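Quick one: structure below, then a few questions.
Missing here is one protein chain; the remaining ones are kept as they sit in the complex.
And then chain A:
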Amino acid sequence: MSSHYEAPIRKPLVLGDKSYHDVTVDVARPVEGRANKQWWIVFSIALVAFLWGVGCVAYTVSTGIGTWGSNKTVGWAWDITNFVWWVGIGHAGTLISAVLLLFRQKWRMAINRSAEAMTIFSVCQAGMFPVFHMGRPWLAFWVLPMPNQFGSLWVNFNSPLLWDVFAISTYLSVSLVFWWTGLLPDFAMLRDRAISPFTKRVYSILSFGWSGRAKDWQRFEEVSLVLAGLATPLVLSVHTIVSFDFATSVIPGWHTTILPPYFVAGAIFSGFAMVNTLLIIMRKVSGLEDYITIQHIELMNIIVMITGSIVGVAYITELVIAWYSGVEYEQYAFLNRATGPYWWSYWLMMTCNVISPQVMWFKKIRTSIMASFIISLVVNVGMWFERFVIIVTSLHRDYLPSSWTMFSPTFVDAGFYIGTIGFFFVLFLLYARSFPVIAQAEVKTILKSSGDNFKRARENGNHSHNH
């Protein structure tokens, strides 16, 4: 892939005196060891939240979506907000694994595995919202183009909602394949270390019989590049098509041409914030501070700052052009966002998404773990409110003032949402205990060029050479 020479000015990506074997041991430790008390506590909380969500979903399905707060004017509210929020979070995984691979960013190797896991888990959460909004989720397969034995069920290819079905299912499958391909050599590593026959059996199934021959590696490299090539347009296309759900309409605040790239930037923004949230905890709990270093957190913070600024420019552009357009409806839509009954959600969004990431300009803040963790949570709150602002404030005061109304969520709306958060963490916590959470095979490829001890040795060697 990339050259083996690395400028001495670059900071090491793996800290401490690591040998190849140390990497293996460090990555296998959380899987081979036993779960500690904190893990069980967090897992129990997540499981309770998840079960609460299951209850709310059961209530929704058995009673109907009238249990939600959506009404005639605001026909889309929390469901679609949550859907877009979760899909957006997933984006960072694809960006890290595909785009950063193409850009030869070696630091991605410490975080890509978990980021991709996050992608897959969050897309699963996202998918549930449209499915349960259908009211009869057992007929969800109707969104697929079906032969007409069922009556006239042919889908509407003109609808961006249908494009979404294709976009997101493609996204999920490509991400899954990409993730699993990368996992093969690492599963094989766990298989080869396994003591009990049962564990050995499980990991040997999961690793698809990976043998580690040169041919395996060659195919592995090839397929990784091809998948990166396929996944890169997906980074753009998925959230672009999600934005089309809104932007193809003629609703002021929704129909605006900047929406596609701005949704993509926002998705990467929220995704990186979520990666930071998860990894700041995981590096501590699983003892991976030498691999997920402060530098990694700093770089992610910089991406959060850049994408946050892009999103900020898009917000301002929308405002300015709404005024510039001279269209009364456009102007009112934005005035209503900023000063209407939902003004607080608009200003929450502005503060969390545009202002808060700007603190990352200070090196002290972006290299502080606590500050990074707080900002990452703030950004996720902000990005949830961004979708809420776009969706609810554009709908609640539509073209017909007599139908103007407000939206307030019911406990079922909240329960479903909390349930997905619980489910997400249940999956992630299980993953953290059973999967190699760092792409150890990849990290080993950069150990000699970017490992701290090797870099130091090289520098000393050069030094004595010169004098």
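The definition used in the following text is that a contact is a pair of C-beta atoms (placed from the backbone, for glycine too) under 8 Å apart; a residue touches a chain by one contact, two chains touch by 3 or more; residues count from 1.
Basically, contacts and distances are computed from a predicted model.
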item: Protein name as given in UniProt for the chain not displayed, "Quinol:cytochrome C oxidoreductase", "Protein-export membrane protein SecF", "Beta sliding clamp" or "Protein translocase subunit SecD"; value: "Quinol:cytochrome C oxidoreductase"
item: Identified contact with the non-displayed chain, of A:Ser19, A:Thr63, A:Ser249 or A:Asn460; value: A:Ser249
item: Which of A:Val177, A:Ala228, A:Ile258 or A:Ile369 contacts the chain that the document leaves out; value: A:Ile258
item: Touch list for chain A against the chain that is not drawn; value: 1-10, 104, 233, 236, 240, 244, 247-250, 255-261, 309-310, 313-314, 317-318, 321, 324-327
